[in-house]
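Have a look at this one before I ask anything.
For this view, one protein chain was removed and the others were kept in their places.
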Amino acid sequence: MKGIALKIGKSSKLPIVLLLIGIIIFFTVLSPAFLSLDNFLNVFRQISMIGIAGIGMICVMLTGGIDLSISAQVTLVNIVCAFMMVNMGMHPVPASLVAILITTLLGTFNGILVAYGKLIPLIATLCMQNMLKGLSYIISKGQPIFGFPESFKTLGQGYVGAIPIPVIVLIIVAVLGAVFLNKTYIGRYFYCIGGNEEATNLSGVNTTKVKVLAYSVCGFFSGLAGIVWLSRVNSGQPTTGNGFEFDVISGIVLGGVSILGGEGDVLGAILGVIVIGLLNNGLTLLNVGEYYQLLVKGVVLLLAIGMDSFKRNFKKN
Amino acid sequence: MKGIALKIGKSSKLPIVLLLIGIIIFFTVLSPAFLSLDNFLNVFRQISMIGIAGIGMICVMLTGGIDLSISAQVTLVNIVCAFMMVNMGMHPVPASLVAILITTLLGTFNGILVAYGKLIPLIATLCMQNMLKGLSYIISKGQPIFGFPESFKTLGQGYVGAIPIPVIVLIIVAVLGAVFLNKTYIGRYFYCIGGNEEATNLSGVNTTKVKVLAYSVCGFFSGLAGIVWLSRVNSGQPTTGNGFEFDVISGIVLGGVSILGGEGDVLGAILGVIVIGLLNNGLTLLNVGEYYQLLVKGVVLLLAIGMDSFKRNFKKN
Amino acid sequence: MENNNILSVQEIVKEYPGVKALDKVSLDFRKGEIHALMGENGAGKSTLIKVIAGAIQPDGGVIYMDGKKVEAMDTKISKDLGIAIIYQELMMVPALSVSENVFLGSAVRKGVMIERKEMDRRSRKIFEDLGIKIDVRKPVGKLTVAYQQMVEIARALSKDARILIMDEPSAALTEEEVQTMLQLVLKLKEAGVTIIYVSHRLDEVFQITDRISVLRDGQYITTLNTKDTDKTELIHYMVGRDLNETFPARNCRIGEVGLEIRNFSGNGVKDISLSVRHGEILGLGGLVGAGRTELAQLIYGLRKPETGALYLDGKQITIRSPKQAVRCGMGLIPEDRKQLGLLLDFDLQENISLPSLPRISKGIMISKKREGKMAQDQQTALNIKTPSMKQKAKNLSGGNQQKVVLAKWLGANCEYLIFDEPTRGIDVGAKQEIYKLLNQLAEEGKCILMISSEMEELIGVSDRIIVLCEGCKTGELTKEEFSQDRILSMASGT
Partner (left out) sequence: EEPAKSDALATPQGTGTDKDTAAPAAGQENQNGEKGSYKIGYTIQDLANPTWAAKIQYITEMCEELGWEVAAVDNGADSGKQITQVENFVTSGVDVVVVQPADANSLTDVSKKAHDKGIYMMADGVSFPEADLSYINDNFTVGKMVGTACGEWLNKTFGEDAKTEVAIYEWPSIKECIDRVDGMKEGLKETAPNAQVVASASAANVTDGMSNAENILQAHPEVKAFMCFGDGGALGASEVLEAKGTGADEVGIFSIDGTDEALTKIKNNTPFKMSVSLGSPKGQADGIMEALKALLGGSYEEVYYTPNEVVDSSNVDEYLK
């Protein structure tokens, strides 16, 4: 705990932490329902899917790439896993594993397109997004698939003590992700590639393979997020996940992950995602209408990143 | 004409031109309705808004930025211009001009955020998108605004000879854009900033101001696109423009505009946009269902950029 | 093939569009020798090194390591064979720490986990051996070029290589640091490491190498035993004609004070006053980190000074941005040409015309004719070696790139020029040309402020020298007072 506090003080996390504190104070003052363990657990459960998929996205973005197809991967996981359980009578566990395997392979395919095929990540994964979306519709014929075994709900809706299981999954995933990115040499390769791909390659690192790996990891976490999602909503829907990639990307970029690659970490990303989650939650608690929510969210985020940028540039001079 | 042909042969346009030809042959064989002047004019009219806004987006992307708020700018223009005409009884011409002025100013504001405020373009303009969307909803209360003066239709629905006016607007804008980017030194500055901002700054270019200008230009063209759009649909809708930024960005990136800045041109961008327009058109002519359209579009675009990338890398070795 | 050849290349060919970078080059390197690779800018030295490293694939030819043919060399194989390389271009990951960069691609690890403490410890040790104080936890991006170069050297040293290839490792270093490094190189040689050394500094080459091979225009010319040759002969082989390696004389007609700063502080420098007269070259000396680049940034409007005033021809002017500086007739040749001097993906013509665009335009329309002519003129004037001015800047050799940066400012007709390490990484021939150019510019009455870490250059070219140490001005020397010892003692603040 002290370690983290120190780290925050030293690193560039200060602005986002301040923002977080600011938001919490603001909403606490205005809404009595806001500051409660219950509500915070709510928020955490709500952001858990974004957070889980975010961990994968960090990997890709560190290498200087991006994966817009994660939303469609989530959709596909929803449909495929639901289909296997309902139409093929599979047990939830193998069905989930197969679904995650599929997105991991899809991620790998994205990686191959980008690393070996040298396609522009933005466009390649956008194409994949379209294809996977189409595929999900075709499999489901546009209809929701529901009626899962009762046990399947546990992952998305269950609790361990007072803590929702998705939150626990998120925490585990985040810790693993942080260790992976910080402490393993493969994680460091992601940073190296984003920072200077040529230099990394010249140092004898097979940057192509490492990049593929980043996308596979991303696929894996999208799959996991998709399963948690499915279990939470308890019905496989072809519209699930629309726009999800944007939530994920904007959250982690707010938390300091650079779209140019080479910069960012799990802690920051999670903080960024939490900020967005709290904003959504707080504004609803305050009974701010949808229209005004858009406006307010825009202004708050703008102020937030403005403050951050100001800090950074102020320090420089 | 020969000049363009030569240019295409020499430059990197070959793959996208081949793709275009491939698509045309493919649909011509399968659908008798495809290959006709009428249909092509149709397609051009359909893509004209994307093309017009695309010209502005090129400017921003050349400098290494991006403007996700263009969709919301289009929405705002729709609502504000409609509001001025219907609720305030303004004449279409001043109403349009005021609306375009507003988006130009909004673009300038984006530019200030990015250039002076040093905010990350992706996030800053995403915030703006939210805010402007919220604003449009608030102004319109979610209701369409309709009942414009009859004359207003001309811009979006009229013809000069056989050619739809939006197409003419697109052509004029594209030619102006091409000249601006290719032949003027300010256009060159956009490229230079994307190529190496610091070096450009050291060479005595006020990169900050030039970047602001790029966003202003982008705002201007979003405004123009919005007015054409409003005139075409003849009703100001608060949903207009949702997802528009994606169409624009994917079209021009397909046409070779780099998301890293410094690369791309108007001709390529327009070709990219046309490819997407023809795909949409051809697939509908063939009565390919929504689900399968997504799949097919994904595959075709992937093949297209794959071919392009293959060519590029093949040539290198 | 001789037994004691550790590495040999046979008939290596590498062609780029319009350039034969390597034309059937064959060379042997003996175990445990220090072998210099010499040649003008663009001779093909770096290309040969990249072929050996497996960073680029040759169009023809064979590489033998320990007498065995190496099929399809790549970076991984060369690393495994014990070849370590210091590239001419800095190969850094800016956001990562010094020690992670030192161990880039070969992190110390236990299983999949990296051992950060161990890496820090080992890199600290390497820097100690090099006699350099550096915070190994600091992100490399925060270091100046000189320090990054040190990191590059440390990286090669960390590898316990059998063959160490150094492509202009000294280009960014000061005399003192070069000496420390050379001592280390000699120590490595004693330990049996083979060293291939590329440098444009003849002194270094004669000081440490055993043999010297010369390339010219992509062709192998000859190999000489260092002790059997001298500078004149070597230069003859390199440039294909005789050239004496002294500083060209100049009849200086020094005029009025042109550029003057009074009491500049901020950006790491403290209370600096200096003035440059028309027709004068003012040298700015000091050790790495003395704050010379920072001072140049202040003058050029890139950073805001906290105090102080700037006068151009007696008029006080506040310069807030490079744009204003350029408008007032200033030009800056930055020390890091790749990051700050050039648009690498743009062609030479576009690079050269950039500062002059408004001037050569009709209204806002660029006149392609004038632009082309301007580039052509500069190519002739500076003898830039390239098949075409439409070549991308990144495809030029280091020396020619530097000429392009110079061409930018010469084309812009600047009155006050700041040169930050103008001959870094430039061959003898080109150096001479640049010295001549400096003289010529001075004769035209321009004010020139030249930052240089090469003592001889500083003394040979300047009319007056100012020395900085830790951001403060520690001395000023007139031509008669020039001496290496005095400058060094001022630079180190003693």
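Side notes on the structure shown:
For reference, chains read A, B and C in written order, and residue numbers begin at 1 within each chain.
FYI, contacts are C-beta pairs under 8 Å (C-beta built on N, C-alpha and C of every residue); 3 or more make two chains touch, one makes a residue touch a chain.
Because the structure is a prediction, the values reported are computed rather than measured.
When the omitted chain is restored, the residue from A:211, A:232 or A:297 that touches it is A:232.
Touch with the chain that is not drawn comes from one residue among A:112, A:171 or A:285, which is A:285. Touching the missing chain, out of B:22, B:289 or B:306, is residue B:289.
By the touch rule set out above, subunit B reaches the unshown chain at residues 31, 33-34, 36, 38-39, 42, 45-46, 137, 141-144, 146-147, 153, 157, 229, 232-235, 237-240, 242, 280-281, 284-287, 289-291. Subunit A meets the missing chain through residues 31, 33, 36, 38-39, 42, 45-46, 49, 137, 142-144, 146-147, 153, 157, 229, 232-235, 237-243, 280-281, 284-285, 287-291, 293.
The rule is simple: only the chains that are shown with their structure count from here on.
Our note on geometry: subunit A versus subunit B, Cα centroid distance of 29 Å, whole angstroms.
Mean C-alpha position of subunit A lies 44 Å from that of subunit C. Contact with two or more other chains is made by no residue of subunit A. Of all residues in subunit A, only 113, 117-120, 122-124, 126-135, 137-138, 142, 246, 249-250, 253-254, 259-260, 290-299, 301-302, 305-306, 309-310, 312-313 touch subunit B in the complex they form. Those residues of subunit B that touch subunit C in the complex are listed here as 183-186, 188-189, 191-192, 195-196, 198-206, 262-263, 317. Note for the complex: subunit C touches subunit A at residues 53, 55, 75-76, 78-80, 85, 87, 91-96, 100, 104-107, 109, 112-114, 116, 303-304.
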